[in-house]
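Heads up, one of the protein chains got dropped from this complex, but the rest are sitting where they should.
Chain nomenclature is as follows: A and B, assigned in order of appearance, with residue numbering initiated at 1 for each chain independently.
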Amino acid sequence: MSPRYDQYRRFRNAFMSGLFVLCAVLVVSPLALILFHLLREGIGALNWSFFTQLPKPVGEAGGGMANAIVGTVILLGLACLVGVPLGLLGGVYLSEYGSERWNVWIRFGADILNGVPSIVWGMTAYALVVVPFKTFSAYSGGLALGFIMIPLVLRTTEEVLVLVPGAYREAALALGIPHWKIILHIVLRTARKGIITGVLLAMGRIAGETAPLLFTAFGNRFWSHHLSEPIAALPLQIFTYAISPYDDWHRQAWAGALVLIFLVFCLSTGVRLLSADRKKNRAN
Amino acid sequence: MPGSSVQATLRPASTTRMARSGLGDRFFQSVTFLAAMAIALLFILVAYLLYRGSHLSIEKFGWRFLLTSTWDPVAEQYGALPLIYGTVVSSLIALLIAVPLSIGTAIYLTDLAPLWLRQPLVSVIEMLAAVPSVIWGLWGIFVMVPWLRDHAFPLLKRYLGFLPLFQGPIYGVSMLAGGIIVAIMILPIVTSVSREILRAVPDLQREAAYGLGATRWEVTRIAVLSYARRGLMGAAVLGLGRAVGETMAVTMVIGNRPEIARSLFAPGYTLASVIANEFTEATTDTYLNALFELGLVLMGVTILVHILALILIKTIATPGSRHA
Partner (left out) sequence: MAMSLDEKPLTEPAIAPPAARVPVVPPTVTTPVPAGPAKSALERPEVVFDIRQLNVFYGANRAISNVTLQIYARSVTAVIGPSGCGKSTFLRTLNRMHELTPGAHHTGAILLLGESLYGAGVDATIVRRRVGMVFQKSNPFPTMSIAENVLVGLRLNGVRDKALLRQRLEESLRMAALWDEVKDHLGRPGISLSGGQQQRLCIARALAVRPEIVLMDEPCSSLDPLATAKIEELIQQIKRDYTVVIVTHNMQQAARVSDRTAFFYMGELVEYDETRTIFMSPSNPQTEAYVSGRFG
């Protein structure tokens, strides 16, 4: 091995290392860019009326996204009603019951469902609810989002439950506690932080979903008085305003985006706080 | 194993699975079983509803649907080809940009980055993944596209304009813009999956290479990347699956013109975008059915791609499945 070649190898090593650093920088920069622009464009339009008023008609300045913010919260609630029970109980089944042979297929299926484009869930909810009832509604929007939640919560729940040590199950069995009570009161209780984490993560994911709501919740310029009416949602409103030709609406779209990303980050920071808590407890 | 104390096993639940008895247990087990069956039900539901919603179109157009290159609902012409083309091209562009960057970042994270930097970097990437599609689209319309139109594209045209890819009028909204924004959106998932794959490479492999006096890059190339090749392909295919289904951000920057053009500066249209844009405007049954059929194609492609990705990833992620 000549020293020339060694020099070349060292140079190549340094070059590649530099390249990888560059990759990391490039990957991280979009986040910096988008946060920067969100803050710059959005902060200006954030004021009290933004949070409390309804959208004004086209051409009139001002107005807000109050109904969209409330609508997002309502849709999240409806989605959880669908997604959490089914996902949680399904995860319990995979972890505590079932034969390993079939469970592999259920897991595989859930993983594939997690990759289905969200607009397809919108089409499903449309065919299932909007068509028979001949109206767009919060119900259909919540259902579409709930469809997305089910496989998500199922997988995270199962992953957490499997981590509960078998020693606790054994100890409970030896006390003569029925199996289902063991699952409910001991296993689920031990895993509760992880389960909540999974649910919060799923909520953070669906809070930003627009496509499934385009033809289910549909959006509303006014307050919805009933869940069977079309309902406004933050991502929908941002989309509508963004593609409109009005500058004022553009500014409000940025403000709405700021609020939305704040909501999403809150949900995932909640996750981080909970899991940091868990790490501390485990260290004890 | 006779005599050994059956303590916490690898799969702890297996020791308690047989402990069923009584009404409460049977009921609870049935309830959880039904919930798990929701997965199967969802598959059936989606497939059935999409098929039922599109059967008119399927009957009327048959396979020609996928090959006709005109999508003109006003003239009642429904050809999926430009949309398939748009989806494929934008996804490929996204992969070309994102996969090298992601794998490079994953390598940086696993082997090169100082320890104190790793967790913050991972957190940043997780935050990147959390940004909703519509917000990327918003940023795309008002920040990225104008910049591309005024700075990046003219540069590309000047230096690479001999290629038909970079010829033609520049609008800003374009197939290339669509590809770039999708690339940004799939960066997080490809990076994190790649990182998992690289971490699964046993240290023994690395140590063997170091022991032979290899430099860091050589260790990475020889011991890590070749071992992880299949898994990394899986990560890329997973990114492809994500890219194919991306809707909102793409719709906002791709121009929404159903044409097959050679130039990347020309507007395009994807399967997901057309559904998003035109679903509520579909006035006739045929129109709606055609859109449902596009949804069916989209779903079919996504499922196939994901199955492929999962197979590739799981074959490396299983411990002990490879010989040293």
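What we mean here is this: a residue touches a chain if its C-beta (ideal position, glycine included) is under 8 Å from a C-beta of that chain, and two chains touch if they have at least 3 such contacts.
Here the structure is a predicted model, which is why all the values come from computation and not from measurement.
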item: Residue of A:69, A:160 or A:186 touching the missing chain in the full complex; value: A:186
item: Absent chain, residues of chain A that touch it; value: 165, 167-168, 170-179, 181, 185-186, 189-190, 192, 281, 284
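Keep in mind that, in the parts below, only the chains that are shown with their structure count from here on.
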item: Centre-of-Cα separation between chain B and chain A, whole angstrom; value: 17
item: Residue numbers on chain B that touch chain A, as the complex places them; value: 6-9, 11-13, 15-17, 19-22, 24-25, 27-29, 31-40, 42-43, 45-46, 49-50, 52-53, 100-105, 107-109, 112-113, 121, 123-128, 130-139, 141-143, 184, 187, 191, 215-218, 220, 238, 241-242, 244-248, 252, 272, 275-276, 279-280, 292, 295, 298-299, 302-303, 305-307, 309-310
item: Contact set on chain A toward chain B in their complex; value: 9-10, 12-13, 16-17, 19-24, 26-28, 30-31, 33-34, 37-38, 41, 85-90, 92-98, 100, 106, 108-113, 115-121, 123-124, 126-128, 147, 150-151, 154, 161-162, 164-167, 169-170, 173, 178-184, 204-205, 207-211, 214-215, 218, 235, 238-239, 242-243, 250, 253-254, 257, 260-261, 264-265, 268, 272
